[in-house]
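As you look at this complex, bear in mind that one protein chain is not there, while each of the others sits in place.
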Amino acid sequence: MEISKISEEKQKNLLSKVLEVLKTMASRPSGFIGLSILAFHILLAFLSPYLAPYDYKAIDPSLMLQAPSSEYWFGTDSLGRDVFTRTIMGGRTALTITFFGSIIALLWGGLLGIFCGLVGGKIDDVVMRIVDAFLSIPWILAMLLIVSLLGTSTEVLIPALGFFYGKGIVRVARAATHDVIAKDFIVSARARGHSNFSIIWNEIIPNVRDAILVEGAMRWSWMLLGFSSLSFLGFGVSPPTPDWGLMISNARGLMSFAYWSVIAPIVGLSSLIIGINLTADAFAKALGIDRSTKAPV
Amino acid sequence: MLFLIIKRIFLGLITLFIVSLITFIGTEVLPGDACTTYLEREAYGAALEACYKRLGLDIPAYERYLSWAYNVIQGDFGYSLSGQMPINEVLGPRIKNSMVLASAAIIIGIPLALILGIITALWRDKLPDITISTITIFAMTIPEFISATLLILIVAIWLQWLPGIVIVPTDVTFFELLPNIILPVIAIAMIMTAHMARMVRSSVIQVMATDYVQMAILKGVPYWQMVFKHVLPNALLPAINVVALTIAWLLGGVVVTEVVFNYPGLGRLVIESISNRDLPTVQALAIILASIYVSINLIADLMTLMLNPRLKSLQIRK
Partner (left out) sequence: MENIIHSVKNLSIGFRSKKNDEISILRNVTTNIKKGETVGIVGESGSGKSTLALAMMGYVKQGLYTIEGECLFESSNLLKMKNKDLEQIRGRKIAMIPQNAGQSLTPNLKIGYQIDEALRLHTKFNKNERDKKISELLNKVRLPSPETMAFRYPHELSGGQQQRVAVAMALAGKPDLLLLDEPTTGLDVTTQAHVLELLKFIAKDTGTSMVYVSHDLGAIAQVSDRIIVMYAGEIVLEGPARSILKSPIHPYTYGLLKSIPKLSLSGLPDSMPGSQPQPGNIGIGCSFYDRCKIAEDKCKKNSPSLEHILELQTSVRCFNYKNLKKFNDKINSITQKKNISKGVNEILNLTDVSISYAKQKILDQILNKITDTNPTVKDINIEIKKGETIALVGESGSGKSTILKSIAGLLKIKDGKIKFENDRVLSSDLKKRDSNDLRAIQLIFQNPDESLNPNHTVEQILSQPLKLYFSLTGNELKKKVAELLNKVRLGEFYMTRYPRQLSGGEKQRVAVARAFAAKPDIILCDEVTSALDVSVQAAVLNLLQTLKEDFGTTYIFVSHDLAVVRAISDRVAVLYQGRLCEIGPSKNVYQFPSHPYTEVLLGAVLEPDPDIKPKLVAKDIVEEKPPEKGCCFQGRCPRILGDKCKNETPPWQIGDDGNAIRCHISVEDLKKNQIKK
């Protein structure tokens, strides 16, 4: 009875902490804009199938490359599909894949980083060397290779992106752990004889959590950027699924006379990335972490 | 000092070795190999075996790795599958073209980033900072393919000032190339400059808050003398490493930009060789790009070592 009350209280604390952080984030204009854009995109991702005026894959050669009109708000593309429909639906795949991808990146990168920071020594050296090696392969080359050989299904993309964007988190989590581990409260816990697991769970995680979460938020925007680049290069979402990167790639050859079909997805993708970025920035500031000193590795 | 340098170089070589292993194993374990790709539907029976024999795929993987690695160390990457010519010949002009693009971006980007970063830090929260910082946020978040596409749309199509798509042979001379690279360089430099400017800004702000800068003010040191003597050397030193990482990371951006502008560099080769499943070329590219990454970081490490009085005297004493 009593214990459940305590855990309930903790949950309430967590919720109120989240609310407090959100409030701090929204109190700055940039944070407010970022959060609003992000919220708008998430809402759109959920609702767009119901809002879309046309079928996103309905091809009609007679309607090819129509300029924006009251009927087709953003015009039509080279296959006569409604650009508005495809634009509002174009972020769904990217958002989903990168969201779950960042969670995977966060989990494995964070845990491995904390582990390496805690144990140190030889294991740490070896793991960091391997992580460094992965860092030195340009992400685009590695992703292209994986995707071209394993295909572009969600089951491939999520873990592949998660893996590739997690290696940077390993470094951040390890550095944060190193900072914390020298503190006297960890020494105190060790001297009391707590187990490694208890030290990680009770003492380290609460103190590196913020840094890792901020890193995760940052990864999300980079992952989105990476994923869209893949789509743009033709290695991401397969047609006819609407996706901004792919739409830009398809429409760009014709943009000298049908600029609308390229502008609409550009606005969609740019606003989402800026929204996530501003949010990540505000998140970092609300938690008191300066993220601008970090390299985008 | 010498020991530290040797140690860094050694670590870099280990990284390259691991990269070579990763790419080799990576291309090995993934389904499909060069011959099945190359022969497509005829990949069975005698034709397949002949192909294996021709490409040396019939011997065990580790032996192939060793002979491949041996050749790479000699500077020989083997034969490209799709082009049927030595990879070295394919790579040569591509590397040169990409180098032109990247160096131009770096030469423009680093000084610009320094200036912008310092301005925003010194006028922190004032108008110049707010304006520049807002622009840098946009510049660093928008993907290269979008900024490149927009540049083409606006500058090449609407204004018709510059060619939008690079249509030149691979072995073009530098001066023929020049007008063609202006837009790609802007696209690459923009995102890189924005990243670096932000890092320089926060590094300068951190140093401005230190006790020794306050002491310099209390000593009566004039403002600009304080900035150049007391602030910048200490602020830019830690920035070197971060800048190196940023440059290395942007190699990926170069690939995308090259595709948008149809630029005959390494980036487009990456896409081409992957589409063709030209695995030997992909391996060669991975090693080359990783070497660039490793050497940029190595240079940054060495620069930091040379410039940091702390490390310098540490070495002398020991």
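We call the chains A and B, going by the order they appear; numbering starts again at 1 in every chain.
Everything below uses one rule, namely that a contact is a pair of C-beta atoms (placed from the backbone, for glycine too) under 8 Å apart; a residue touches a chain by one contact, two chains touch by 3 or more.
These numbers were taken from a predicted model, which means no experiment stands behind them.
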Sort by label and list the shown chains the missing chain touches.
A, B
Given B:Ile87, B:Ile118 or B:Ala216, the one touching the chain that is not displayed:
B:Ala216
Listed residues B:Pro128, B:Pro179 or B:Pro233, member touching the removed chain
B:Pro233
Looking beyond the chains shown, say which of A:Pro29, A:Pro206, A:Pro239 or A:Gly253 touches the absent one.
A:Pro206
The missing chain sits against chain A at residues 2-3, 183-185, 187-194, 202-203, 206-207
Can you name the residues of chain B that touch the chain not displayed here?
209-223, 229-230, 233-234, 237, 309-310, 313
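Going forward, only the chains that are shown with their structure count from here on.
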Chain-centre distance (mean CA atoms) for chain A and chain B, in whole Å, is 23
Listed in rising order, chain A residues that touch chain B in their complex are 129-130, 132-141, 144-146, 148-150, 221, 225-226, 228-229, 232-233, 245, 248-249, 252, 255-256, 259, 262, 266, 269-270, 273-274, 277-278, 281, 290, 292-297
Which residues of chain B touch chain A in their complex?
11, 14-16, 18-19, 22-23, 26-27, 30-32, 137-138, 140-146, 149-150, 152-153, 157, 195, 198-199, 201-203, 206, 241-242, 245-246, 248-249, 251-252, 255-256, 259-260, 270-271, 274-275, 277, 282, 285-286, 289-290, 293-294
